[in-house]
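The complex is shown incomplete by one protein chain, all other protein chains being positioned as in the whole.
A and B are the chain letters, set down in written order, and residue numbers restart from 1 in every chain.
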Amino acid sequence: MNEYSKKMLKVPTYTLLREQDMDKLPVLDVRNLGIDFGGLTAVDSFNITIGPTEISGLIGPNGAGKTTIFNLLTSVYQPTRGSILINGIDTKGMTTHKVTKLGIARTFQNIRLFTDMTALDNVKVGLHNEIKCPFVCSLFHVPPYQKAEKRATEKAMELLDFMGLADIADQKAGSLPYGVQRRLEIVRALATNPSIVLLDEPAAGMNPSETTELMHQIRRIRDTFHIAIFLIEHDMNLVMNVCEAIAVVNYGRIIAKGTPDEIRQDPAVIEAYLGREEGKAEC
Amino acid sequence: MQVLQYLINGISIGAVYAIIALGYTMVYGIAKMLNFAHGDVIMVGAYISFCVTNYLGLPAIVSVIAAMGVCTILGIIIEKLAYKPLRGTSSLAVLITAIGVSYFLQNAAQLIWSSSPKNFTSIVTMDPIALFDGRLIITGEVLVTVLISALVMVGLTLFTGKTKTGKAMRAVSEDRDAAQLMGINVNQTISTTFAIGSALAAIAGVLLCSTVPTLMPTTGSMPGIRAFTAAVLGGIGSIPGAMLGGILLGIIETLSKAYLSTQFSDAIVFSVLIIILLVKPAGLLGKQVQEKV
Partner (left out) sequence: MKQLLKNKNSRTNMITYLVVIVAYLIMQTLNSMDMLGSSVRGYLVPLCVYISLAVSLNLLVGICGELSLGHAGFMGIGAFSGIVIASLLKGTVQSDTLRLIAAMIAGGAMAGVMGFLIGIPVLRLRGDYLAIVTLAFGEIMKNIVGNTYVGVDDTGFHFAISPTKMRLGEGGKYFINGPLGATGVEKLANFTMGFLLVMVTLFVVLNLINSKEGRAIRAVRDNRIAAESVGINVTAFRMKAFVVSAFLAGMAGALFGLNYSAITATKFNFNTSINILVFVVLGGMGNILGSVISATVLYILPEAMRGLEDFRMILYAVVLILVMLFTWSPKFKEATAVFTGKIKGIFRPGKEAGNNE
């Protein structure tokens, strides 16, 4: 147990802010977000505020619009309505790579690694904007470039080691087992030096022991890098144990927000999502 | 009146492009490959028709049917030998093989029929229709070309919409794996597509050479590229798109040659293509597919 999870948690349901983050600028501030595809409203009136060191979860039945929300947050889609502030900056009209530079990084539900490249190179791609060297430098491989490249390798190894992946650094990303690929994607996201990481079903396809390991790692990421984590997950055990605040969406709208305990008891959630058996999720 | 005359000529050449483009579009839609040899199948079709009328002295209609038959068989053979073994591998590998087939057909034609141009006699014997005291002339070729291309399009639309084979073709083009799981014979469907595309190429070849009567081993390549452009312009994979793209391209080509510049007609045609693709990246009638994240 770490220092954060011990102080559990009187979070006001309307903001999802952790107490120690209360007087700080939220890392993610989403107001009245909505998107229509053709005539179909996929997400509507989505509000959320996430503090700088918070682990929060986004749950909901399949097709509720969770991944769409992640795509909106990372500017893969442009919202029809509402605003997204990352570290206080409105992302309106920005492209994905610009939003990433504001401090948001993500993983994908259907893993998107650079399969032909080694694990190390995958992380080094994540470090791309950290290697500051003009085009001409890298064209001629001058000493400053080589130095920067060497530092990047060290940093990448450090990050891989942090997630326990140092020994697979030289393997092709596509040949790695599923669970390892998921963790490698997290490392790559961390390499972009984010202030919030979005994890899209990080435990999907993992066995129970891997999931337990992942839970520790998620907390460790937050405690080491002091960043916020926002995750979509169907594994209720993970969500209830790791997240300090949870938002539940159905049909593109938030139907409940609160601490894990509050969510467990929320009648709307139970009806829409958890089924009749209270507190036990079968999904 | 002059404009009208150019417009009619444009539609006529455009109708030929449209028939060729239909072949490109169908093969692309179903086999997801750019069949660069398609233009050369056109040339083969024209040569067959030429030989049947000139050397055997048979009537034009027989020569067209013979050309269609030979091209259909040729199309199936090409598909079986050169493309099928590469199915599922890199699309670039298939593209290069198609280029190899194109070289092969051109050079084989050169060996058989020599590289000197043949004077193709039009298969249409109808007299031109003169309107407005001869200020507007519609030749028989124009009428026949436009009529045939309209027929081909209607026929193909009905075929893909109503028949079992046509529906199978649409299913394969949407999702090959799912179609296979539903019990559709994918290989046979692709073969059929090549057969139809090649038969159309034969018709296009005869019509093309009836309008522009020089026949050489390289006759098919430039109209092939133009028609391919037309298919992309209309939205590759779409049957009405190919038709629209072909006719538009023909009109743009004729009008730009007449009013803007003869030398730069190529540049103008391709510039229009680029502009249209920038506004509508999937062509005029193509479906915009967004990658799912």
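Criterion: a residue touches a chain if its C-beta (ideal position, glycine included) is under 8 Å from a C-beta of that chain, and two chains touch if they have at least 3 such contacts.
Values in this document were obtained by computation on a predicted structure and should not be read as measured data.
Of A:128, A:147 or A:216, it is A:128 that touches the chain left out of the display. Here one chain is not drawn; of B:5, B:110, B:157 or B:191, the residue touching it is B:110.
Touching the chain that is not shown, out of B:3, B:56, B:73 or B:99: B:99 (per the contact rule at the top). Seen from chain A, the chain kept out of the figure touches residues 74, 76, 95-97, 100-101, 105-106, 108, 112-117, 121, 124-126, 128-129, 131, 133, 135, 138-141, 145, 149, 152, 188-189, 191-192.
Think of the hidden chain as still there; on chain B it touches residues 28, 34, 82, 85-86, 88-90, 92-93, 95-97, 99-101, 103-104, 106-108, 110-111, 225, 228-229, 232, 236, 263-264, 266-267, 270-271, 273-274, 277-278, 281-282, 291, 293.
Keep this in mind: only the chains that are shown with their structure count from here on.
Averaged C-alpha coordinates put the centre of chain A at 50 Å from the centre of chain B.
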